[in-house]
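Missing here: one protein chain of the complex. Every other protein chain is in place.
Let's turn to chain A:
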Amino acid sequence: MEDKQKKQEAYEKYVKEKTPVHKLVPNMAKAFVTGGVICVIGQVILNYCEKIGLDKDTSGGWTSLILVLLSVILTGLNIYPQIANWGGAGALVPITGFANSVAAPAIEYKKEGQVFGIGCKIFTIAGPVILYGIFTSWLLGLIYWIGMCIGIV
C-alpha cells in the first residue's frame, strides 16, 4: 500500500517536471495590463459621474453598474473569454470577471429552462464566492462586535 503511494507521488512529481506551464513574468505583465485597463475605464466613469455633480456613493454605484453591464455584453458576444485567455487573472479579479462568471452559466443553461436551467445553475461558478464572501463578512462583523463590547474598538 505504502509502496503504491510512493509510486504515485513519484509519478506526480515526474509529470510536474514534464508539463509546461505558462511563463510567470509575461503572464503577470499581461494580467497587470488587462486589470489596469479595466480599472482605468472604471476611473474614467467615476470621474465623469463626479464631474456631472453626482455624490461619491452614487458615482461608485454607477461605475460598478456600467462595468458589469459591459462585461455581460462582452460575454454574450464571446469577447470576454478571449480577453481572459490573454489577460488571465487581470480579467478575472475585477468586478467584470465576477459578472462574467454569472452571465456565462445563464447563457449556457438557458436551454435547460428558466427554473432548472438558469435558476438552479446561474451561480455554479459565482456561488462559492457569494457564500464565503457573506460568511467572511459575518465573521468579521462578529469580531468587530466583540471588540466593541470589550471596548477595544
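To be clear about the criterion, contacts are C-beta pairs under 8 Å (C-beta built on N, C-alpha and C of every residue); 3 or more make two chains touch, one makes a residue touch a chain; residues count from 1.
The criterion applied here is as follows: contacts and distances are computed from a predicted model.
When the listed names "Aspartate carbamoyltransferase", "Stage V sporulation protein AD", "Carbohydrate ABC transporter permease" or "Sulfate/thiosulfate import ATP-binding protein CysA" are checked against UniProt, the chain not shown comes out as "Stage V sporulation protein AD". In the complete complex, the hidden chain is touched by one of A:21, A:52 or A:115, namely A:21.
Mapped onto chain A, the interface with the missing chain covers residues 4-5, 7-8, 11-12, 14-15, 18-22, 75-76, 78, 80-81, 83-85, 88-89, 91-92, 97, 100-101, 103-105, 107-109, 111, 124-125.
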